[in-house]
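Not every chain is included here, but those present sit where they belong.
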Amino acid sequence: MKKVTFGVVGIGMMGKMHLTNLVRNPYAEMLAVCARTESKVKAVQEEFHIPLGYTNVADMVANPDIDAIVVATGADAHKEACLAACHANKHVFCEKPLAKTLEDCAEIEQAAAENTGKFFTVGFMRRFDPSYADAKQKIRAGVIGTPIAFKGVSLDPASVLPGHLEGVKKGIYVPWFIEMGSHDADLARWFLEGEPVESYATGDAYVCTELADYNDYDNGFSLTKFDNNTTAFIQVGRTATCSHVESEIVGTKGTIRVNSVPRKNYVSSFTEAGYVEECQESFLARWRDAFEAEMNDFVDCVRTGHKPEATAHDGTMGLKFCLQLHQAYLDGKK
Amino acid sequence: MKKVTFGVVGIGMMGKMHLTNLVRNPYAEMLAVCARTESKVKAVQEEFHIPLGYTNVADMVANPDIDAIVVATGADAHKEACLAACHANKHVFCEKPLAKTLEDCAEIEQAAAENTGKFFTVGFMRRFDPSYADAKQKIRAGVIGTPIAFKGVSLDPASVLPGHLEGVKKGIYVPWFIEMGSHDADLARWFLEGEPVESYATGDAYVCTELADYNDYDNGFSLTKFDNNTTAFIQVGRTATCSHVESEIVGTKGTIRVNSVPRKNYVSSFTEAGYVEECQESFLARWRDAFEAEMNDFVDCVRTGHKPEATAHDGTMGLKFCLQLHQAYLDGKK
């Protein structure tokens, strides 16, 4: 069996997670990593037993032994890596968001379209989460009739707020409807099978008031009309008591919820406080299975020729939706 | 102990429920009922052992032995009964909605204001539901910090849809954001302690398409900005699998939910379908305790001089909010 050979660009938290999952996959071979700082590249090579290291994307994609590239850099560097990988005729997996501007997205989409015979997919890992996959399957099976609304809530715990603020100040983070909202934007499009037309949004920097100086906020609420007469309610926040991502799909004959109570594990307690279930603390723990399934799916697609579901176009349209939500928020603040 | 003496106008489902609760209250005395049809009045008098029967509100309120009037007629007749009762210097409990137009509300509010020394309250029974009362108390105690958003979902089961349609055709029912939304409108104002400024709404007559001919719908979604920088998401529907009224109050330090899973009772089953809990079928069963607590509170207010919480002004502002939601829906359909 010929394994699919991989090169990963970017070795931060996301890059390492993806290469860990590739190392675990019996059909994949981690051949190369690439990052700007040589010492870091060497350290990762050693830790994960990866034969090749690069400090330049162009060099890595030039290696004909590499079948597929995983782009896991910061969003600012996505375009360069994606274009290089497409031009070198590699399969590409790019972390979300595809890019920070619609113009960059368009360039990537075009490069992907011209990269004949190769796949390009964007890392909307929630679609691969066993629960979301199950929800989608149930909906396809008609369990709730026709979907008429998607309600998505994505909350980070307040504990991450100081770090978020730092990131916002440094320009690393885009506003919250774009950063966090990107996941719900994709889920809404995926479940409703339509495109957003018009949005209305509210919210504010209630707790971390300094965010307002950056046109950012710690809680945002939005309602969006879709072109197929459906609705998306998307709420994002970063002042919650836990990491809480909850979704609901309202259909004409029933309703499906995902993670309505974000239980940390199977433990519940009866104490003086009452009946207590501890909640999810960490985004990585919640989505570990989803990230692994997503990468396994990409390996399978390359191996079997099955087309990945989330395309570069989904990356573009997801960003477009997020920008619309953020603009609606800004319009509401006027 | 002098009991509070009551006259009830209207002996339909709501009127009978209120008088049943008054009969149970040891501090209240059901003295009189009033309705247009004499035979029905007599039947109710006999069934509930009520000494006096009237077919005319003016006659009933003229009886000096009656301390308080409960107005439980159709909404169209609220104004006449409320004005008569206020002019006769009675305490008044009026079912929601206070009236169908803001003009009628204004007249009632003025009459209530001029009815010196007497109380006027509107039947927003959800405030008296043990769970909502508990939620409000927890919020007052600071459990979730400062409320920043209210999310209210009020759904009727699809089984009631044919009857609803009939009511809409006959002009008995007002559109759903006004009819059903009135409860969430009041809860939003109660929990957020602000007034609605601007609304955006979507939805459609997805299942019962005939509703569209009456500018009505079976599912509506709305987002409203409040004057204190808070937000209300209100969803109303009548295509659900059960009677489902769920609310969430998002605060800066926590979140409270009411009835997230609308369990019918304490039973759960493990069957082939999985883990199953049957859901609430009936609006009356869900709110029985709330209706009784609401009437008991009114009796207590009259007895002790404690002012009822929900005023005629709440009735007016609640209707105003609902009309705004419905208008936003119509605007969105253009």
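So that you can tell them apart, the chains are marked A and B in the order they are listed, and the count of residues begins at 1 in each.
Note that in this section a contact is a pair of C-beta atoms (placed from the backbone, for glycine too) under 8 Å apart; a residue touches a chain by one contact, two chains touch by 3 or more.
This structure is a prediction, so every number in the text was calculated from the model and none was measured.
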item	value
2 chains shown - copies of the sequence in the complete complex	4
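Keep this in mind: only the chains that are shown with their structure count from here on.
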item	value
Intercentroid distance (Cα basis), chain B paired with chain A, Å	43
Chain A residues within the chain B interface of the complex	146, 148-149, 158, 198, 200-204, 206-207, 219, 221-223, 225, 229, 231, 233, 235, 237, 239-241, 250, 252-255, 260, 332
